[in-house]
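Left out: one protein chain. Kept in place: all the others.
Chain lettering (A, B and C) follows the sequence in which the chains are written, and residue indices restart at 1 in each chain.
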Amino acid sequence: MCNRLLLLLPLVAAPVGAADDVLARVAAHAERFGAVSRQIWETPELGFHENKSAALLEQELRANGFEVRAGVANMPTGFTASYGSGSPVIVLMGEFDALPGLSQKDEPEQAAVTAGAPGHGCGHNLLGSAAALAGVAIKEELQARGLKGTIRYYGTPAEEGGGGKIYMIHAGLFRDVDAVLAWHPGDSNRVNLGSSLANNGGRFRFYGVASHAAAAPDRGRSALDGLMIMLNAVEFLREHVPQETRIHYIITNGGAAPNVVPAFAEANLVARHPDSQVLDGIFERIMNCARAGALASGTRMEFEQGTNYANTLPNDELSAVLGRAMQKAGGYEYTPAEREFAGKLQATLGAEVKRAGPEHVQVDKSEPPGVASTDAGDVSWVVPLASFTTATFVPGVGAHTWQAAACAGTSIGRKGMLVAARTLALGAMEIYENPGEAAAAREAYRKRLAGRKWTSHIPADGKPPLDYATK
Amino acid sequence: MCNRLLLLLPLVAAPVGAADDVLARVAAHAERFGAVSRQIWETPELGFHENKSAALLEQELRANGFEVRAGVANMPTGFTASYGSGSPVIVLMGEFDALPGLSQKDEPEQAAVTAGAPGHGCGHNLLGSAAALAGVAIKEELQARGLKGTIRYYGTPAEEGGGGKIYMIHAGLFRDVDAVLAWHPGDSNRVNLGSSLANNGGRFRFYGVASHAAAAPDRGRSALDGLMIMLNAVEFLREHVPQETRIHYIITNGGAAPNVVPAFAEANLVARHPDSQVLDGIFERIMNCARAGALASGTRMEFEQGTNYANTLPNDELSAVLGRAMQKAGGYEYTPAEREFAGKLQATLGAEVKRAGPEHVQVDKSEPPGVASTDAGDVSWVVPLASFTTATFVPGVGAHTWQAAACAGTSIGRKGMLVAARTLALGAMEIYENPGEAAAAREAYRKRLAGRKWTSHIPADGKPPLDYATK
Amino acid sequence: MCNRLLLLLPLVAAPVGAADDVLARVAAHAERFGAVSRQIWETPELGFHENKSAALLEQELRANGFEVRAGVANMPTGFTASYGSGSPVIVLMGEFDALPGLSQKDEPEQAAVTAGAPGHGCGHNLLGSAAALAGVAIKEELQARGLKGTIRYYGTPAEEGGGGKIYMIHAGLFRDVDAVLAWHPGDSNRVNLGSSLANNGGRFRFYGVASHAAAAPDRGRSALDGLMIMLNAVEFLREHVPQETRIHYIITNGGAAPNVVPAFAEANLVARHPDSQVLDGIFERIMNCARAGALASGTRMEFEQGTNYANTLPNDELSAVLGRAMQKAGGYEYTPAEREFAGKLQATLGAEVKRAGPEHVQVDKSEPPGVASTDAGDVSWVVPLASFTTATFVPGVGAHTWQAAACAGTSIGRKGMLVAARTLALGAMEIYENPGEAAAAREAYRKRLAGRKWTSHIPADGKPPLDYATK
Partner (left out) sequence: MCNRLLLLLPLVAAPVGAADDVLARVAAHAERFGAVSRQIWETPELGFHENKSAALLEQELRANGFEVRAGVANMPTGFTASYGSGSPVIVLMGEFDALPGLSQKDEPEQAAVTAGAPGHGCGHNLLGSAAALAGVAIKEELQARGLKGTIRYYGTPAEEGGGGKIYMIHAGLFRDVDAVLAWHPGDSNRVNLGSSLANNGGRFRFYGVASHAAAAPDRGRSALDGLMIMLNAVEFLREHVPQETRIHYIITNGGAAPNVVPAFAEANLVARHPDSQVLDGIFERIMNCARAGALASGTRMEFEQGTNYANTLPNDELSAVLGRAMQKAGGYEYTPAEREFAGKLQATLGAEVKRAGPEHVQVDKSEPPGVASTDAGDVSWVVPLASFTTATFVPGVGAHTWQAAACAGTSIGRKGMLVAARTLALGAMEIYENPGEAAAAREAYRKRLAGRKWTSHIPADGKPPLDYATK
C-alpha cells in the first residue's frame, strides 16, 4: 500500500535559483530517469551480470545523443558514453550492480520480493541513474551554450567486489580525463574531504587428505582444520592491528560430508584500512595466519587474489566545487506519507537517530575516515576525483541493509537521486565555465598523491573475474 | 582398458559342495545380478533419490516371483518384496544409495566419471544386488522343496545418513520378522560378532544480526562467530570423551558475503560411540558447546535432528549360522588381470597392506568395535540380526574412498558380491531347515538386549527427510 | 656513567615572571623534592606496599608544616596532608606506586637494576613528589599572604590497579573538596580536555575436575579448557565492539602439572572504553564468554571484581586555569648530555618521533580520547578535577616501558616534574585569589556530569585488596 503511494508521488524538486538553466534541464528529465532507477531496482543484477541494467542506461544515453561504446575493458556490462570534444574532459560514473541476499520490497518492514535473491541495498540503481540524468542535462547545456569540453558517462560494473573501474584504469580509459565527479547514496546530503577504506582480499583455499572420519580420522588431514586454525589466528590478530583496521570473512566451503575428513575448505576474507600501504603490511600478517593454518594442520594453502581497492584520495579543489554546487542544489522535504515511511523504518533500527534530515545540506572541509571501500578510490589515485552523498536513505539507515534496499525503491530514494543529479550538473558546469579549475584540481591531486604511485594487487591482464559474484 | 577386461571376465564361483542346490541356483542368476549391480554402479543415486536403482531391483524381484510393495513407510524408494508364507520369516536387506562427490571410473587411479558427482564408494550397488540374488535363489529352493517359511527382501533407502530402516521400523515392517541376515561390502570375507558405532547428529544453526562489516561491525552479532566458538569448544571436548568417540563436522553455511556480518551460519555434525547411551551423554555436552557459542556471541542457536543410528547388537546364534554358511560358500581367487588391478590400487594406499586375500574366509567369535555406523544397528535392537562382510574391495581399501568406488564396478566387486549371495542363501536355508534356530536367535537377541529398549532421536512421525542428501 | 652525569646536573628552571612569588618558592624546594623523587625511584614499591615511599612523602610534608593523617580509608599507605582552613579546598594528588617487572637503570638501553623487580615505568616517583613540592610552595604562599583556603595533599596508593582513590571517595575524603588539580608524567607539556578510558576487570576463575591426563582424561573436566574457550570467544568479540574498546588479559593460572587435567585455571582480564556505561554493556558480553567457557567445558566459573575506573570527565573551567598556569610555568630545555640521552633513547623506539620537544607548551580545548585508565577518573565524577601532563619522558616514549622508567630517574624526569609543580602552584594560586572560579568549576562539572551519577563495581565496603599486586 504504502509503497504504491510513494511510487505515484510526483518528484518535486527543491526550489531552484532563477538563472540555473541546467537545473531546469535536470528537472525536465527527472521523471524519466526516476523510472529508470525504479526499473533497475526491480531487476537487481549481481556484479558483471548487470545485463538489463547496463543495456537500459546505454539505451537512454544513446537516445539522448551520447555516443556509446559497450563492452569496454573486456567487461560485457562496462561501457562509456560520450558527448562533445576537447578538454575539460569530465567523467560521471554510474554503478548499477546489486548485492546478494538483499531482496526487499519498498516497504518499511523486512520483506523480500524473492527470498535469497539480490537487492539494491547500496542504492546503485539510483547511483547510475542520477549520473545519467546529470549527464543528459549537462550535454544539453553544453550544446545549447556551445561550450567546449567533453562530458562522459562511464558505466562501471561490479563495484561490489568485482572492481570494474580498475579494469577500466588498466584499459587506459582514464588517461585523458580531467576530473571525475562521483557520488554515492547515503542518509544525508553531504560534501567533505572524506575518504574510503583501502581494502584487499581473496579466497584462502586449503587442501588436505580425505579419510573416513569415523574409521580412520588419524589418516586424514583436515582442510577445514587448516582453515579454522587460520581464522582463529586472525581473531587474535585483531588486538594487534590499528583500531581502524577491518578484517571480515565468510567460509565459502567447509567440507563436503560430515563423515569424510574435508580435503578442501575455503574462506573469502577482506581486510581494510584507511591507508593502502599500512594495509599491505597487515595483509602479509593475515597471510602468515593462513600459512600457519596449513603448517599446523599438515595441509596446503593457496590464495586467490580478490578485491583490492585503494583508499580515496580527497581532492580539495573539486570538493570545493561540489560543495558550492550542492549548496545551490539544495536538499528536499518529505511528504507526510514519506515522513510516515521514514518513521516506521527508523523504528526498526533499534537506536535513536540523531542525524540531520534531507532538507539539510552539509558542506565542510572535514576529513572523516571512510567506513566502506570502493573502486572509485583507485580512480582517485590516477585522476582528480571528488565525491559526495545525498539523502537517498532515511537518516540512520546504513548501506547494505534491507532498509537501504527498501528506500532505494521509493520516492525518497528518487528525491535523493535528484539532489545528486543537480549537484553533479552544477559542479560540472562550473568547471566547463572555468577551465582553470581543472588545472587546479590536477594540482590538488598531485599534492595529495605526494609522489606515490597507484598500484593494485589486481593484475593488469585484462581478465575481469566475470563469475566472482556467482561462483 | 583394464576395466573393460575386468568387465568381461566370467564370474567364476568357488568350488561348491555336491548337495548344495541353492548354490547352483545362485550361480544360475549370478551373471544377471552382476549386471544389475553394474547398472546401479553406473547410475549412482543419493539417498532417497535412488529412483532408478530401486525400480531396477523391484522389477527383477517381481520378475522372479516376488510380491513387491513399493513406496513403503512414506519413502518413494523404500519397498518390500516377499515370497512364501508363515514363519520363519527371514529378511534380507538391500541398500542401493551412493555417496556425494565419489564419482569414480573402474580404474586403479583416481578419475571421476563426472567431477563432483556421486559414486558408489560404499559398494551399495553390490549390497542390494547380492541380497536380491540370494533372495531369488532362496525363493526357488523354498519353492522346489516345498519348505515352509517366508523370504523377504527389504529395499532400504538412504543408509548413508537418511536412516530408511528406522522409518521402516517405525512403520512396523519388522514386527513379524524372525531373523535378518545382513552383509556389507568390505576388503575381506569375515564373520564375527563385531558391532557398529552408534551415531547421532544434525544441523546446528546460528542466527545473528547482519551489519556492514566495515562500517558498523560493532552493531552486528556474527552467527559465524557463534558457530566457530561452538566448534572450537568441540575440539577441546575431544580430550575429555572416551577415546572411541568420534566427532566430525562440516560447515554448511559460513556466511553470505565477507562485507556483511553473517546473520546465519550452519554446521552439520555427527558424533559416534560404541554405545548409544554413552553417546547420548556426549551429545548433550556437544549441545552445551553449541549453547555456549550462542551465549558468547550474542546469537541464537537451533538444532535440527539428523542421523541417529544405534550400535549393532551382535547375535551369537545367527552369527554362528552365517559362519558355517560362509565356510561352505568359500572365498575366490583373482585372475591375473584382477591381481594386477589390485596391486596398482594397493600402491595408491600409501601403506603396506597386511590383510588376508579374498581366497581366505575368516570366521571367529571376536567382537571388534565398529568403525562405521549403519541403520542396520537399529534393526538389531528390534529383531535378531547378524551381519558379515565379503572381499568386494581389494584388501586394504576402506569404505568411502575412490578406491572402493572403483572396485565396486569391477569383477572383483562382483566376485565378492557372489560370496555374499552364497553365504546369505546357505545361511537362510539352514534356518528354514532347522526352525529351532529362529527361536535360539530370538533368545540370543534377548540376552544382548539385556532389558534395554530401542529408542531413537529420529521422531516416529513417518516423515523421512527426503531432501537430506541434496539440501 | 651517563646517569651519574645526569643525576648531578643542576635543575635549571625556565625563566619566571617577576611577580610570581610562588614560583620562587617552588624553585627553593626543587632540589630537595627532586632528591625525594630519585629516592622513591630507587626503591620502587608495588601498589598498597609503598611503605617507604609514602613514609618519605609524609615526613617531608609534616616537616613543612602540613598536618598529616596516615593510613586513611583502611589503606596503610594512604594518607592526607592538610594546611589552612575554609574554602576553597584544593586537593593535589600524589601517586607513588611502581609497576611489576619494569626494573630499569637510568640508562638509554634496556638494563634492569634487578631482573623481574618492579620499576617506575609510569613515573609515579615524579608524580607524588611534584605534587608535594607544589603543595609546600602553595602552603608557604598562602601563609605569607594570609590568604583564606585549604591546601591538601592526598597520598593515593595503588593507582596501577588497586584504585586507592576509590576507597578514599567511599571514605568521604572528597566530600568538602572544591577542586582537584592533577597531573601525570608524559612526553610533552600539555593541557587540554582529554579524558581517560573507563576500565573494568578482574579475575575469572574456572573450577573443573582433576583426573590423570593419560589414564582417564575422559573423567576430567578441564578448568583450563573452560578458560581457553572463554578467551577464544573474547577474541571473536573484538570485531563486534566499538573500535575504541580495549580488552586485554593474562593467564595467571594455567594448571598445576601437565599430567593432571587442570582442576583450576584463572585469567586476569581488563576491558576499557571511553564511556563507563558503554563499557558496562561490553563487560556483560565478556561475562557471557566466561559463562560460555564454563558451559562448554562442564566446569564452574567465578568472577572476582578487580580494577574498575571511570573515564575522566573533563572540567572546562579548571582546565582553562591550568592552561594559563602552564603557559606561565613554561617548558624547559635539554642540556647537551640530556639531548644525547634523549637521542639514544629515541633510537630504541623503532619509529621516527614527530612530537614537540620539552621546550614547548601545548594548551588547547581539544578532547583527545584517552589511552590509559586512572582512578583519577572516578574522582572527576564526584568533584571538579582537571589534569595535565609534562615532558618527564623523552618525546615518543610511552608509559609502562623501560624507557619511561629510565627517564623517571634522570634530570629529564626531574625537569618535567618541575614544570608540573610550577603549573600546579600557579593554578592553585589563581583559584585562591579568585574564589569565584571554584563555583565556576563546580558548574562546569555539573554540565559534564549531565545528571549522571558515579557508580563503581568496587564495593563500598572499605576493604581494599591490599594484596592485589602480589598475590
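The rule is simple: a contact is a pair of C-beta atoms (placed from the backbone, for glycine too) under 8 Å apart; a residue touches a chain by one contact, two chains touch by 3 or more.
All values reported here derive from a predicted model rather than from experimental measurement.
Trainee: Using the touch definition from the top, which of C:92, C:151, C:180 or C:197 touches the missing chain?
Mentor: For the chain that is not drawn, the touching residue is C:197.
Trainee: In the full complex, which of C:27, C:261, C:301 or C:412 touches the chain missing from this view?
Mentor: Looking across C:27, C:261, C:301 or C:412, the contact with the absent chain belongs to C:261.
Trainee: Touching the hidden chain in the complete assembly: which of C:32, C:324 or C:400 does that?
Mentor: Within the whole complex, the residue contacting the unshown chain is C:400.
Trainee: Please identify which residue in C:101, C:242 or C:435 touches the non-displayed chain.
Mentor: The one listed residue touching the chain not shown is C:101.
Trainee: Suppose we count only contacts with the excluded chain; which residues of chain B make the list?
Mentor: Output for chain B: 232, 235-236, 238-239, 243-244, 247-248.
Trainee: Just checking the interface: what residues of chain C touch the absent partner chain?
Mentor: 99-101, 161, 197, 199, 201, 210-217, 224, 228, 231-232, 246, 248-252, 254-262, 265, 267-270, 272, 371-373, 398-401
Trainee: When the complex is taken as a whole, what residues of chain A touch the one chain not shown?
Mentor: Its contact residues with the unshown chain are 217-218, 220-222, 225, 228-230, 232-233, 236-237, 239-243, 261, 285, 288-289, 291-293, 295-298.
Methods note: only the chains that are shown with their structure count from here on.
Trainee: Which chain's mean C-alpha position is the greatest distance from chain B's?
Mentor: Farthest from chain B by mean C-alpha position: C.
Trainee: Per the centroid of Cα atoms for each chain, what is the distance between chain B and chain C, given in Å?
Mentor: 69
Trainee: Could you give the separation in Å between the centres of chain A and chain C, each centre being the mean of its C-alpha atoms?
Mentor: Result: the chain centres lie 46 Å from each other.
Trainee: Give, as an integer number of Å, the spacing between the C-alpha centres of chain B and chain A.
Mentor: For chain A versus chain B, the centre distance works out to 52 Å.
Trainee: Would you mind listing the residues of chain A that make contact with two or more other chains?
Mentor: Chain A, residues with two or more chain partners: 232, 248.
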